[in-house]
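Note that this complex is displayed minus one protein chain, with the remaining chains in position.
After this line comes chain A, so read on.
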Amino acid sequence: MKHTLLAAGGHTGYYQAYSVLGLVAVLGVLFVAASFAANRLLRPDVPGAEKYTVYECGVDPVGEGWAHTQIRYYVYAFLYVIFAVDAIYLFPWATVFAAPGFGATTLVEMFVFIGFLAVGLLYAWRTGVLRWI
């Protein structure tokens, strides 16, 4: 029974299948607009200078909002992405490498590929970017 909607869409036209998606989007916009409008109409309106200061967990803000910060995690993000992509490559390989016609060459080639990534990781480790300062 759960296929009915999809299949019906296929019969009545390709774009009609997207009409549900469009309807959800329209409803979402309407919901947000209605709740903000209701909020505006119902709430008391008392402006004040303090309300325009930067919000910092309830305590008085220190310094400017525009400040330098040292980003440390990006190297880890890079390394994570590299190994995540590597894993995507490994999965299809794992399904076929034992099949006839593949064999030892395929196995060696994958380890050469992983070896290249390992060289990058070794370089990152030796140049000290993995140290959390």
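One rule holds for everything that comes next: contacts are C-beta pairs under 8 Å (C-beta built on N, C-alpha and C of every residue); 3 or more make two chains touch, one makes a residue touch a chain; residues count from 1.
FYI, contacts and distances are computed from a predicted model.
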item: Protein name (UniProt record) of the chain left out of view, among "ABC transporter ATP-binding protein", "NADH-quinone oxidoreductase subunit N", "Carbamoyl phosphate synthase small chain" or "Tol-Pal system protein TolB"; value: "NADH-quinone oxidoreductase subunit N"
item: Selected from A:48, A:63 or A:101 as touching the chain missing from the view; value: A:101
item: Among A:18, A:31 or A:123, the residue in touch with the chain that has been omitted; value: A:123
item: Touch residues of chain A, complete complex, unshown partner; value: 1, 3-4, 6-8, 10-11, 96, 99, 101-102, 105-106, 116, 119-120, 122-123, 125-127
